[in-house]
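Removed from the display is one protein chain of the complex; every other protein chain stays in position.
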Amino acid sequence: MEDFYRDYILDHYRNPRNFGHLENATVSAEELNPLCGDVIRMDLQVDDAGIVREVRFSGKGCAISQASASMLTESVIGMPLEAVAKLSKDVVLENVGIGISPTRMKCAMLGLRVLKTAAIGSLAAWPDEE
Amino acid sequence: MEDFYRDYILDHYRNPRNFGHLENATVSAEELNPLCGDVIRMDLQVDDAGIVREVRFSGKGCAISQASASMLTESVIGMPLEAVAKLSKDVVLENVGIGISPTRMKCAMLGLRVLKTAAIGSLAAWPDEE
Amino acid sequence: MIHVRERTAQEIRADFPIFARPTGRGKPLVYLDSAATSQKPQSVIDALDTYYREYNANIHRGVYEIAARATEAFEAARARVARFINCAPGELIWTRNTTEAINLVAYAWGNANVRAGDVILLTELEHHSNLVPWQLLAQRTGAVLRFIPIDERGVLVLDGLDRLLDGCTILSIAHVGNTLGTIQPLDRIIPRARAAGALVVVDGAQGTPHLPVDVAALDCDFYAFSGHKMLAPTGVGALYGKRSLLESMPPFLSGGDMIRTVGYERTTFNEPPWKFEAGTSNIADAIAFGVAVDYLADVGLGWIREHEKRITRYALERLTALAPRGLVVYGPRDPEHIGGVLSFNLGDVHAHDVASILDTEGVCVRAGHHCTMPLMEKMGWHATARASFYLYNTEEDVDTLVSALEKAARIFKL
Partner (left out) sequence: MIHVRERTAQEIRADFPIFARPTGRGKPLVYLDSAATSQKPQSVIDALDTYYREYNANIHRGVYEIAARATEAFEAARARVARFINCAPGELIWTRNTTEAINLVAYAWGNANVRAGDVILLTELEHHSNLVPWQLLAQRTGAVLRFIPIDERGVLVLDGLDRLLDGCTILSIAHVGNTLGTIQPLDRIIPRARAAGALVVVDGAQGTPHLPVDVAALDCDFYAFSGHKMLAPTGVGALYGKRSLLESMPPFLSGGDMIRTVGYERTTFNEPPWKFEAGTSNIADAIAFGVAVDYLADVGLGWIREHEKRITRYALERLTALAPRGLVVYGPRDPEHIGGVLSFNLGDVHAHDVASILDTEGVCVRAGHHCTMPLMEKMGWHATARASFYLYNTEEDVDTLVSALEKAARIFKL
């Protein structure tokens, strides 16, 4: 777990990519991490072909949830919204590149859950429980 | 405990003394053994000097509760009602003359509790808990 | 599940340390009161010990190693118990016992849905725990109670069932009766209750220990049961509820753990099952409950059922020898319809006296009203003695019971 706090994770935490809101969001969602009460919001702008053009995330939280969300925004730009709806936990695990302890899994998966909720249009399951 | 079921106990069980009701009872009480739901009733007739002249008990129950109640009626005839109100569990233990297992203590004490309740005029504590 | 080799009751018995100890009078323990609470195998006792020695920690919100291990074991136990009755883990709420589980339904579902004049249908042989909560719900709401009647052997009379179900909001019924051991024909009752639009609650306190239970096949809405009657520790039970009901129902107990967000004035609740679990759970005992159902599944519910039928049949045979001395067995006579329970009386001897004399021979039976006072009154029984059998009982236990009963008959000169 200590290995988790690597420089590139801390960099995403301290300098989150695509942070903020989208005025012209096509879909949005916001969800809470029951473990700590942290909330993440995702705004997506989707073009007519169904491709994600822009993403912004917002919220306050731990390094794991923030860095995971930040990396995730980079992963989904250019993806069809349908594909976002079907993302599995693996996208997060590959992004962060290192084992996450079970107790922190919800932190790591929160951003993905919010993203999938926005893409599906109704509350997505926890990706680690699917 | 097996020793409890001696002939004189079984005799009181099969042939209870002072069994029945008193038409002209001065005080009466009825209580339940929470262990089994057995109920005993005691009717007392008290003279002007406050002396117990007659007693009748009724109810259905185990050998221990019935024999204890039967013997008890014999013990209290002629006693001042005030003294009945103050009887301790010892009167029962002496009557039955043998150790009673803790689980059956309520059975043995039920008659005495009812008697004391009648004498006091309000619900008496369990004699074994005083 | 495939069993390479069936175990014998003797082998099973060796897994239960309590049988290794003689009673205070030096007799072997003949435990015939499993319907009240079962004994526990070593593996269940060990699960508690391991939890407290190795990874005791509060669950769900802890980040550190032992909290992670405790949370995982706790939720894994939920999944095991859920699988044991064929439901999803998200449909299984931990409670203290069957009684709390039934109260949960009566308060949470009942208060929200039952109106004056509604009918709550029970049977005449219910345990107090499946009667009093409904009486109190009826008092709170103005609903009325109806009862499916029983015949003189304690068997449900289903002739008038559709009339009784007419306008019925809730049917709550024991899977297996605890005084007579009667196995209820739920497959004939539940479909008719569903057709009548009633909520179906099953009191499974005597069901899960003895019968393979599949809540999906039963098609009930709620199923309540107790760990302590099925090899698990005291203090833990469970309530199965259909997911959609659990989602729409308001919570019951409230406080820590069952919330999503809390403000001074307003609160939102967690998803089921956690929505119904307030405060620190009985973590250790829930984990041990998971071990208990694994033990049962490993022995095999089919084997247990056959074993109980064997013992019940043997006991019925042996007890007939005492009929001339006044022994009467109540309830149905066919072991096919009995869940390992026999209620009886010996002549005019009070059941408590019978039980006390049996105790001197190391034989543990229950005596009294068995928390079914209305049934007793209806049948005209003052009290009965009850012997109940489980996977660790043997034919020798029955032999000891019979000779202890002979002793009682001797003492009371029957």
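Chains here go by letter, A, B and C, matching the order in which they are written, and residues are numbered from 1 within each.
Quick note on the criterion: contacts are C-beta pairs under 8 Å (C-beta built on N, C-alpha and C of every residue); 3 or more make two chains touch, one makes a residue touch a chain.
Treat the numbers as computed from the prediction; the structure is a model and nothing was measured.
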item: Sole contact to the chain not displayed, among C:L48, C:A297 or C:L316; value: C:L48
item: Option from C:A14, C:A79 or C:V132 whose C-beta touches the chain left out; value: C:V132
item: Interface with the undisplayed chain - residues on chain B; value: 32, 34-37, 101-104
item: Hidden partner chain, residues of chain A it touches; value: 1-2, 4-5, 10, 35-38, 60-64, 101, 103-104, 107
item: Residue ranges of chain C at the interface with the undisplayed chain; value: 17-18, 21, 23-24, 29, 33, 36-37, 39-40, 44-45, 48-49, 52-58, 61-67, 96-100, 102-103, 107, 124, 127-133, 135-136, 145, 147, 226, 228, 233-237, 251, 253-259, 261-267, 278-285, 352, 355-356, 358-359, 363-368, 371, 373-374, 377
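The rule is short, and it goes like this: only the chains that are shown with their structure count from here on.
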item: Distance from chain B to chain A - Cα centre to Cα centre, in angstrom; value: 77
item: Gap in Å, rounded to a whole number, between the CA centres of chain C and chain B; value: 37
item: Between chain C and chain A, distance of the C-alpha-averaged centres to the nearest whole Å; value: 46
item: Contacts with two or more other chains, residues of chain A listed in rising order; value: none
item: Junction residues of chain C, two or more chains touched; value: none
